[in-house]
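Of the protein chains in this complex, all but one are displayed in their positions.
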Amino acid sequence: MRHGNPLLAWLTRGYIGLFFLYLFLPLIIMSAATFNDSRLPTVTPWNGTTLRWFGELFADGSMWNALFTSITIGLGVIVICVPTGTAAALLLASLNKKARTFAYALMVSPLLTPGVIIGISTLIFWNRYFHLTGGILMTMLAQSSYIIAYVMLMVGARLQRFDGTLEEAALDLGASHWQVFRRVLMPFLRPSLIAAAFIAFLQSFENYNTTLFVRGLDTPLTVFIASRVRTGVTPAVNALGLILILITVALAMAYEVNRRRKLAATAAAPAG
Amino acid sequence: MRDLYRRFGGGLTTLMVALVVFWIIMLVVLPQLLMIDFSFRPNLPPSKIGGPDDVHSWANYATLFRNQVHLTIFFKTIWASSLVTFITLIVCYPMAYYLAQVAKPQRTAQMLLLLVIPFWINEILRTFAWWIIFAYAGPLNGLLTALGILDQPFRWMSGNGVVIVGMVYAYILFMVFPIYNALESLDRNQIDAARDLGSGWLRVHRRIAIPHAKPGIATGCIMTFMLAAGSYAVPALLGSPGSRWFTEIIYNWFFEGGNWNQGAAYAMILLLLCLFFILLMMKLFRVGLADIAK
Partner (left out) sequence: MSQNVELDKVVMRFGEFTAVKGISLEIKGGEFFSFLGPSGCGKTTILKLISGFLDPTEGEVRIGGTSMRGIGANKRPTAMIFQNLALFPLMSVADNIAFGLEVRGVGKAERRKRADELLDLIALPGQGDKMPTELSGGQRQRVAIARALAVEPQVLLLDEPLSALDLKLRQHMRAELRDIQKRTGVTFIYITHDQGEALTMSDRVAVMSQGTLQQVATPQELYDEPATAFAAGFVGENNRFAGTISAIDGGFAVVDTPAGALKARNHLGLAAGASAIVCVRPERLRLSGTGSENGFIARLKSRSFEGSFLNLMAEGPSGELMVQVTNDGALPAFDPAGALPLGFHATDAVIVPAEAGHA
């Protein structure tokens, strides 16, 4: 700490260290178990280093199916959520204060609802009135009902900094409403749309609680992993986990590099 | 709405309103309303739906209070989720404070990125990582027996303790980020001023930092409690038949009991519990909904 109490500084450092150890040790152990030549995923005892679990993973047809299912759902969720969430953010911004407060509460309510409830209510409603059975489509709908709210919040945050006179200027120069939307508003929102699409996919990809109720006979990756853990797990699941972690870390790095580059670019721009 | 029409014309405005209406009505409001309706009706074969037996009653709700096992699990879910929330708060507050007030901006940015990485990894995988640690032949037992603390491996995954540990791990960041966001806006000078006036370290937190972090603490507690009470993945992976969670009973009503009406009533009870907790937090911390959902 800045106030120079050495004991406090030492405690702080220890606490921070423990916090991050707590955060990362399980992931490290899980990753390490991938390379252990043992039927069960563990690091003790170490039976020798092997890469064979990657082979087993890639040879596992049901894993590929599950991955394909998850990606299909994730892409569908992007298609539903990004336009709808953007529309919701724009609509919200155009309402008067009283209506906005009410609409906002309604729109964020799915974020304060447990995932299982969202799954259950979607299942009952779409099954009863539209005779839809659980599956990829219903999973997309159920996940979208709360992921749209995330998109709405992300796009809405950027929208707050939008200068409305730019739209007026474009209209005044003869642009049609569609041209204004495409050439002025969309380029401004683009960074938040990309980020929102990314978050929407990630949220969909890692969802379990909602998906469980609406998946029907389809098996997305999270359900696949959970069922493997419960019924005879092998380090092939660890191999899958490790790959997902590496992708995540790579994305985080890319994000950070991009952020720093932008920061440097802003610092280099002339003032005024 | 008129503003939208003026900006984007008829076609785009119609499309946008239609999308939002579809979301709010078809994905949020109607499903919830039908679930409520469902929870008050008896479970009937398709031929009898809409018939004389299809009447509203409290019967599905009464089931919970007649079933001692379910009731015990329900209350266990409440106190265990509260415990998870409390532990998470204790563990996260210092980290949020450190990030927001102590660390230099550059370091804060790096640490936030480090914090986000586990956040982006599947809840299932994060829970699975603890499954490996707690496994009978796993590293924890290996370490403890090697150190002589345990004579023989312990069957960790048989009680509620492991589930709680797993949940704290799974939802920790839902607590760190809201508190961090709240504390970030606290003017460092306030803390320095308080210390300058002779205030001790604890008093600075009690009188300045924590009051300022209130909305963040409320948000973090609501999110964590909601996620814990509604969790299925963690108890399913780390629990045992003896440490079932309320969500698991709901799932069983749907997919093993085949009684959706009964399941809907239990789901409603869970929803009401979360709603009650949200209202409690809002009252306790005197914050509004707009402060929470940021």
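In order of appearance the chains are A and B, and numbering begins at 1 in each one.
Everything that follows uses one rule, which is that a residue touches a chain if its C-beta (ideal position, glycine included) is under 8 Å from a C-beta of that chain, and two chains touch if they have at least 3 such contacts.
Here the structure is a predicted model, which means the values were calculated and not measured.
**Q** For the chain that does not appear here, which of the shown chains does it touch in the whole complex?
**A** Displayed chains contacted by the hidden chain, ordered by label: A.
**Q** Which listed residue, A:Val77, A:Leu90, A:Val155 or A:Val184, touches the chain dropped from view?
**A** Among A:Val77, A:Leu90, A:Val155 or A:Val184, only A:Val184 touches the chain that is not shown.
**Q** Which of A:Leu7, A:Leu173 or A:Leu217 touches the chain that is not shown?
**A** Residue touching the absent chain, from the options given: A:Leu173.
**Q** Since one chain isn't shown, list which residues of subunit A touch it in the complete complex.
**A** 163, 165-166, 168-177, 179, 183-184, 187-188, 269-270, 272
Throughout what follows, only the chains that are shown with their structure count from here on.
**Q** Taking each chain's centre as the mean of its CA atoms, how far is subunit A from subunit B in angstrom?
**A** Centre separation, subunit A to subunit B: 17 Å.
**Q** Could you please specify the touching residues of subunit A with respect to subunit B in the complex?
**A** Contact set of subunit A toward subunit B: 1-3, 8, 12, 15-16, 19-20, 22-24, 26-27, 29-30, 33, 40-45, 83-84, 87-88, 90-91, 94-95, 101, 104-117, 120-126, 128-129, 141-142, 144-145, 148, 153, 164, 167, 176-178, 180-181, 202, 205-206, 208-209, 212-213, 222, 225-226, 229-230, 233, 237-238, 241, 244-245, 248-249, 251-252, 255-256, 259.
**Q** Please output the residues of subunit B touching subunit A within their complex, sorted ascending.
**A** Residue list for subunit B touching subunit A: 1-4, 7-9, 11-12, 15-17, 19-20, 22-24, 26-32, 34-35, 38, 91, 94-95, 98, 102, 109, 113-118, 120-126, 128-133, 135, 137-139, 142-143, 169, 172, 195, 201, 222, 226-227, 229-233, 236-237, 247, 250-251, 254, 260, 263-264, 267, 270-271, 274, 278, 289-290, 292-294.
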